[in-house]
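Step one of this worksheet: look at the structure below.
Of the protein chains in this complex, one is absent; all others appear in place.
Then we have subunit A:
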Amino acid sequence: MAFQTLDGNEAVASVAYRLSETIAIYPITPASVMGEHADDWATLGRANLWGQVPGVVEMQSEAGAAGAMHGALQAGSLVTTFTASQGLLLMLPNLFKIAGELSPFCMHIAARSVATHALSIFCDHSDVMAARGTGFALLASGSVQEAQDLAAIGHAVTLEPRVPVMHFFDGFRTSHEISKIAVLSDEDLTALVSREGVQSHRSRRMTPDRPVVRGTSQNPDAFFQSREATNPFYQVFPERLEAVMERFADITGRHYQLFDYMGHPEAERVVILMGSGAECAHETVEWLTGQGEKVGVLKVRLFRPFATDQFLQALPGTVTHIAVLDRTKEPGAQGEPLLLEVSGALMEAYSRGDRQILPRVIGGRYGLSSREFTPAMVCAVFDQLRAASPKTRFTVGVRDDVTHLSLEVDNELDIESPQTRRALFFGLGADGTVSSNKASIKILGEGTELYAQGHFVYDSKKSGATTVSHLRFGPLPIRSSYQIRQAQFVAVHAPQFLDRFDVLEHAAPGATILLNVPWTPEQVWDRLSVEVQQVLVDRKVRLYVIDAAGVAEAAGLERRINTVMQVCFFALADILPRDEAIARIKDSIRQTWGRRGPEVVRRNVEAVDSALANLHEVRVPGEVTATRRRPPRVPRDAPDFVQKVTRLLMDGQGDKLPVSAFPPDGTWPTGTSQYEKRSIALEIPIWESDLCVQCNFCAMICPHTAITGKVFEPEAGKGAPDTFEAVPETHTPELEGLDYRLQVAPDDCTGCGLCVEVCPAKDRTQPKRKAINMRPLAEHREAEAKNLAFLRSLPDVPRERIPRDFKSLPLLIPLFEYSGACAGCGETPYIRLLTQLLGDRLLIANATGCSSIYGGNLPTTPYTVNADGRGPTWNNSLFEDAAELGLGMRMGLDRLVGRARQLLEDLREKLPPDLYQDLTGPCATLDEVAMAARREAVTRLRDWLADQQGREAEELSNLADELCPKSVWVIGGDGWAYDIGYGGLDHALASGQNLKLLVLDTEVYSNTGGQQSKATPMGAIAKFAAAGKETRKKDLGLLAMSYGHVYVAQIAMQSHSNHTTKALQEAESFDGPALIIAHSPCIAHGYDLVHSPAQQKRAVDSWAWPLYRFDPRRIHEGLPPLQLDSLRQKVTMKNYMQEEARFRMLELRDPERYEQLVAAASEAAQEQRELYKQLAGIHFEPHEHPEPDQKEGDRHD
């Protein structure tokens, strides 16, 4: 039997791919990886079981994928797909169809929470449970091995009873867990799958040779019977599944049943559940029965159709108390789905007399959104079952102090076998920790007899992300489907973690601790905080240190320390002889990076060779000697909510917060990112005021609002910190007399260097010295933090005083700051600029994607407020519906505005005339003078209303703010705008509503890892376009222009900020829908984003990204609505393309295809330019708006 270490996604995809002919996919976390594997294998020409390369197609949405699957099934193909959460919900209508037509089909779900009050990418079963009425069989796996095996069983069983199968396993916990499993060979699969089943499926295909009609419309006389006619297929399904499971056992030796019972044969207390939680319950039951407890666990493999007979058979007759655990929540239901099925089955059996005891059944929820589910929680459930009056409904894993449903859990309980070694690694996203841990698991899993498991936890930041790797290995199979709580080895790969988290919380007594620190061994102890020293002393650990960053840097690997730390892990963990471990690490480096090039291998091997000489043990003294305490996580003056809730979320202690700490409806305060100081930059920009020309280009381009220019009254600057420097504002006449300062936010900067890159001011005698230069954070952090605090405390100059040109605009207060976006992100500057223009009058509807993650992922969020407490209000609904959400906001808002005006009219007689005047005149959102006057008038109105009696006054007081105009902007990426949300976007534009749509176009699905969208340019390699995209990028702007009433602009801010500011203001001032398509450099383009301004300029200059504005207002002035703002092609398409890895990859892989696609892309640009030139040259006679009743055909002049 062949063993491999794989994650659940790969294990499942490998089976599904080999057993399918058509695969329709769409990216969604955590299932994307399965589709990526399928696409990749197809690109590499890997065949399925029938010697064919499956057809893999990425659709515009999961709804599209479901339609394509349905069609492929009708054509007689063997079909699969992979999805989760909202994706599954989008498929639902088709799933009813597929099941209704009794189509053999198996799909795979990495189960994930369905978004409710918030999106969550993590696991629960709310998605599959929402699909339980579709008519699909629901098959649940609890581990990587099971996921692979049940995937195969699912594909095999669906063929005969013709019931489609939804195979699910837990997102992240199983989909991303790496585990050593026995893999299924092609021969195993061939033996498992019925040839006859395949044949009969094919023979039912639609063909004009044997025409049939499917999908009829049926009337009351026919529909019902047809539905009932499917019953026999569902009735036989459980037996057929059992038969396939037996066949599987014959082939592989691994036995599965519809319900697997494990525990005491005469158990009294039993828990019933499905998914990975059942593995934890299994482990706990083994431990409890070992202590003589009469307990058991029933693992549900087949949830639908619910096989009552087999269920009753599997459940020992001695059981008196049952707890059914559901990993989902159905508010208001009598119980969650599994509980209802179990209760119904037992009740029926008891009432029929088939069962002598009707056990007491209680139901609980656990593990929502990947909340930990541990042996201690399983024990708490068993304890509850022993209670005199157990809670009928309960939760476990949260502290519910609101409805008091939760069970008490003894979190100290540790039942893991001492034979299983446990190691924890705290790494930075980019330092390669997870990659090397995955390699280590492979080394251990595939090179030794040991079992191995790896689980990886990532925070939600895209820059400076923290990763925690949980590795287990040992001689026994590993069922622990929860995070490590007692680690014998803890590695801290970044020294700053020591002051940020309690990284040693889970260090077991006597553990080995490995720190990567830039200090000598002698310096280490004295640099540790009291808290860290205390743990080291109390737990009597062995402490080892290495300057891994120094070793990596010496080997030419910059800060990529993973191989160095990997060597240290093997050296200290003592699992393999050192030399053997090192040899295996080197092999693994050669295997992984050999194809990248010999230099990459050479440098990594050099790092490996230098590692051990730099590893030192530090003797831990008998007592704590430090006086320095770990710095507070948030400033002491942070708001109460931040102190009590946000701080704990930041500390990774959020699961200790009780239910009452959380808003029940998902409403959170804005402006919290300022309290999350991550200090992830090594170098930050430091201002040289003597050189600065106050152009604010740096502030304009900064993706994290980490460098800002501010003007203020010189008087206000008194009392500044010593290092706070300011100079007179000398470049903008309107700001004469004010002082100017450029300020870095040292703890929020990511060190991307874009600001320095665009700084135009140079020292004439030493031109490499600019007006800002990157300098070590450590040297400047303290002073700049104080300066920043002081600068933020200075009063803002009135908005109306700041000119709206591109150099001065960055002086407006940004209301979007310090997001967790990638270093060098090309999207965030657009959002920041938008908030500077309109932030205090802005409603945002945000599509799911990068912008919703850095825009709204807890613990802290970047949208913030000005000194008046006003700022953008933000909502993310779904991926596909942002335009509709925005449209709804606009319409809803307009109704309230209408009502407010109506009330104003009603009260007009009583109102002071000047006040009425001030509240009803024209007021545009961009007219700062009018806006300020209107706000002031609203304040006066409120004061006046306070003295009035009556419902109207009260109502108007509530709505008075709506007398100040608001702007609604929809923000999303190209996946939304070009693909999944295009229908809605198109409809919103067509509606004519005053709605603005900002497309942050990275030309791929960035958030899920670079899958192609219809915005992906020709010739680019992307996931799902691994051979290079061969069709043109959709011209979204042109489609929008075709309406004639939509303002459209294509912009590129990093290189053409003047144009961008103009377009944004024109769009805002346009009384109607506007579409702005914004070029957004992204790490998925594969180059150093510090060069993004130059590269974006190449995009513009080559006409890969032409700049234009289409303003319908111009038609009425007799001007062509389209203005080309980048008319000439200044560089070749190749010149642009060769600078990005996404194109270069194709050149390396297939130079001829690359050349062809470069030529085709050039041709496309040429054609587009010709077309646009003609459009921009159209001459219109100036005309008034046509009379409403005048039709085009009526004109005869």
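Everything below uses one rule, namely that a residue touches a chain if its C-beta (ideal position, glycine included) is under 8 Å from a C-beta of that chain, and two chains touch if they have at least 3 such contacts; residues count from 1.
Here is the rule we use: contacts and distances are computed from a predicted model.
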Exercise. Considering the UniProt annotation of the chain absent from this complex, which name among "Dihydroorotate dehydrogenase-like protein", "Cytochrome C", "Glutathione-binding protein GsiB" or "Multisubunit sodium/proton antiporter, MrpD subunit" applies?
Worked result: "Dihydroorotate dehydrogenase-like protein"
Exercise. Hey, which of A:116, A:460 or A:643 is the one touching the hidden chain?
Worked result: A:460
Problem set entry | Omitted-chain contact residue, chosen from A:432, A:521 or A:1106 | A:432
Exercise. Which one touches the absent chain: A:599, A:713 or A:1170?
Worked result: A:599
Exercise. Which subunit A residues touch the hidden chain?
Worked result: 29-30, 32-33, 36-37, 39-40, 43-44, 121, 172, 429-432, 434-435, 438, 456, 458, 460, 462, 465, 467, 556-558, 560, 592-593, 595-600, 602-603, 762, 764, 767, 853, 1006-1010, 1021-1023, 1026, 1083-1084, 1086-1088, 1141-1142, 1145, 1147-1149, 1151
